[in-house]
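Beneath this line is the structure, given in structure tokens, with notes to follow.
Removed: one protein chain of the complex. Kept in place: all other protein chains.
This part shows chain A:
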Amino acid sequence: MFKNYLKIAWRNLAKNKGYSAINIGGLALGIAVTIIIGLWVQSELSYDNHFENKDKIAIVFQSQTFNGNTGTGPAIPRPLEKALRDDYSSNFKYLIMSSWTNKVYLKYKETSLYKSGNYMQRDAPELLNLEIIKGEKDGLREINSIMLSESIANALFGTEDPIGKVVKVRNQDDLVVSSVYKDIPFNTTFNDTYYIIPWEQYLASREWVRNSEDEWGNNSFQMFVQVADNVDMDKVSTTIKDVKKTLNEDTAAFNPQLFLFPMKDWYLRNSFKNGENDGGGRIKYVWLFAIIGAFVLLLACINFMNLSTARSEKRAKEVGIRKSIGSQKGQLIYQFLSESFLVVVLAFLVSLLIILISLNGFNDLAKKEILFPWSNVNFWLISLAFILFTTLLAGSYPALYLSSFKPIDVLKGTFKTGKHAGLPRKILVVVQFTVSVAFIIGTVIVMQQINYAKNRPVGYDKEGLVQIPTYSQDFEGKYDLMRSEFLNSGAVIEMSASSSPTTQIWSNRSGYTWDGKPVGFQEDLAYTEVTYEYAKSINLKIIEGRDFAREFATDSNAILINQTAVKYLGLTNPVGKFLRDDSEENPNPPLKIIGVVQDMITSSPYEPVKQGVYVFDKHGNSSYYNLRLNPKQSASKNLVTIEKVFKEHFPDIPFQYDFVDAEYGEKFASEERIGTLSGVFTGLAILISCLGLFGLTSFVAEQRTKEIGVRKVLGATIFNVWNMLSKDFLKLVIISCFIAIPIAYYVMNGWLEAYPYRVTLKWWIFVLAILGALLVTILTVSFQAIKAAKANPVKSLRTE
């Protein structure tokens, strides 16, 4: 019987090729979108699943409060390690101090690489489930060892056996390769840990780290833990809450709260408000896209329902015959569901093809490495369930509708669907266009917000500005030389150095005093050390006062502050006033404010600029050279020259550079991805809806052929007929717009609220969306309407 059903279904599909193409194509698009989104969601949810003990692993977080503003993050001080090991060790299976993930130079013979990795304590290979390819798992035992990822080992050593070979790190430390581990998978937090060096080496090679042993205020490190097997992570978290506060009086004023931030939340729920995890983060995008996927599938299923029921008059006769021969309603429902099943299976096959073609593009867009799970049994089982679900979703209504025809009505040949038979169809069209219009509005607003933030003045000139990282000992004491060399080369017209890149804040400071400082005020200032000509090299405007200048010897104790800092510190006429850095054991000279610079965006472009100070770099602590390229030459020519000069002085160091405007652009990457993806999905949603509308119009036109013929004989123009056919659909779309607009307004308003610097919603966006939807509808409907209107009436009347 089933075979018979499939046969008749197949012949029906083959007979109405246009209809089948629209139906299968639309559904395939919908399914493809849903599967791709499904794979994406799965990949997001399985982030860090690589680590066997995901549920037991955490990073220690600290929140501190400055003047009522609570900041939360993974930065902790070194003495915490001893405190936890001494008094709380039974709670932890592993406790691992770690540096930040930083790029360093790795060199073997002639090959030199600039790659990121960590300094970590000895249990790291266990915690990270490192899969050792060569060498030993306990690869951090010796202080002068280094563990390399497979890709780095291959790049450095090629076919040679890396074990026991010496790698020069930072052009300074000779470390012996103890083991090679398989690259940590892309879909994990540690995907950029290409090397691991013993923590002891970190201490040995850096004085400031060694000196921080008892510095509770120096929050410059990370600590990863795996809790003991029999303990509850939440309990441990509560236990260690006040450790720092109790042990250190100096920082107690900031109310330092420690807690364990579990690995399962690192990626998706990493948003904190007032020291509490508010459950936000990427998870909201996971939800957003899951909802989009569900809606796109719904749209495709609605097409299927609409087209199937619209064609019902053609199938009515068959229903009548089958019923008169003895088919029961249940059997007919089963038959029509089998037909839907066939269509869904075909659509599924087509969608696999679409996915195959588009997955790479999607990966690029979404910055993912999703592979199609061909060999995953679960995927196919889920797909089967999905096919059945879609069959039911798309097929139930047509099946119930078609199987309810009375045989005597349809066999008499007088069967016409009643006046209200089209109502559910109309409702479905309204649902489709409501979703589409809401998507359009949402996408436009996301794009607007991105553009709005992009066009926000950054405060300096990021075009033609190049930065070179210089955090290696080789650069020490070479700044003046390099500056003159670069300037002489003609490729650079101005240059400075700074302790952090212009696009980021790397340090924050507190503990200054100044005249008029309110009692108990705990300031929090962005802190950057800069050289002469910093403002000039990046074109940062001096609003008041002056820049650091070589002719004033006292400028080594001078400071620039930004506009926000003026207000923040409560200063009037700030120039000439002093900030004092007055710890008793270390009586620094006061810092004289010599100028106020324009606010520049250093962190999020969606947030207000943070109050910041620029201190003269006395110790050569620079991490970046900032080079203003010669605008009279092409950037590529300038770079060739710069590289040549660079190589003359640092032959062993790979030449690394970033364009500041590109680095700044990275700040928009996440929002832009969301924008592009939602743009793509909106386009597809509209395409699917239009496919359905197109199919529907062609049926309506066909149904009304006789009417159109009569009207034309009686004098209707092509425009009259077009108007008659289009009007009904346009009405539906307008209704959709009025439902979609308040929904979109509400949702997007909520989305925008997360951004302090945001675009205001303007009425014309909504008008634009309505016009867009109408235009698309008119174009879609007109093709069929005009075709029907132009048909020769004599012909259509003769067929009756």
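Miscellaneous remarks
By our rule, contacts are C-beta pairs under 8 Å (C-beta built on N, C-alpha and C of every residue); 3 or more make two chains touch, one makes a residue touch a chain; residues count from 1.
The working rule: contacts and distances are computed from a predicted model.
Not every chain of the complex appears here, and the one that does not is recorded in UniProt as "ABC transporter ATP-binding protein", selected from "ABC transporter ATP-binding protein", "Cytochrome c oxidase subunit I", "Acetolactate synthase small subunit" or "Ion-translocating oxidoreductase complex subunit C". Only one residue in the set A:I321, A:L384 or A:V640 touches the chain that does not appear here, and it is A:I321. Of the listed positions A:A253, A:L356 or A:I408, the one in contact with the omitted chain in the full complex is A:I408. When the omitted chain is restored, the residue from A:K7, A:K182, A:K567 or A:K644 that touches it is A:K7. Interface residues of chain A with the unshown chain, by the touch rule above, are 1, 4, 7-8, 11-12, 15, 317-318, 320-329, 331, 406-408, 411-413.
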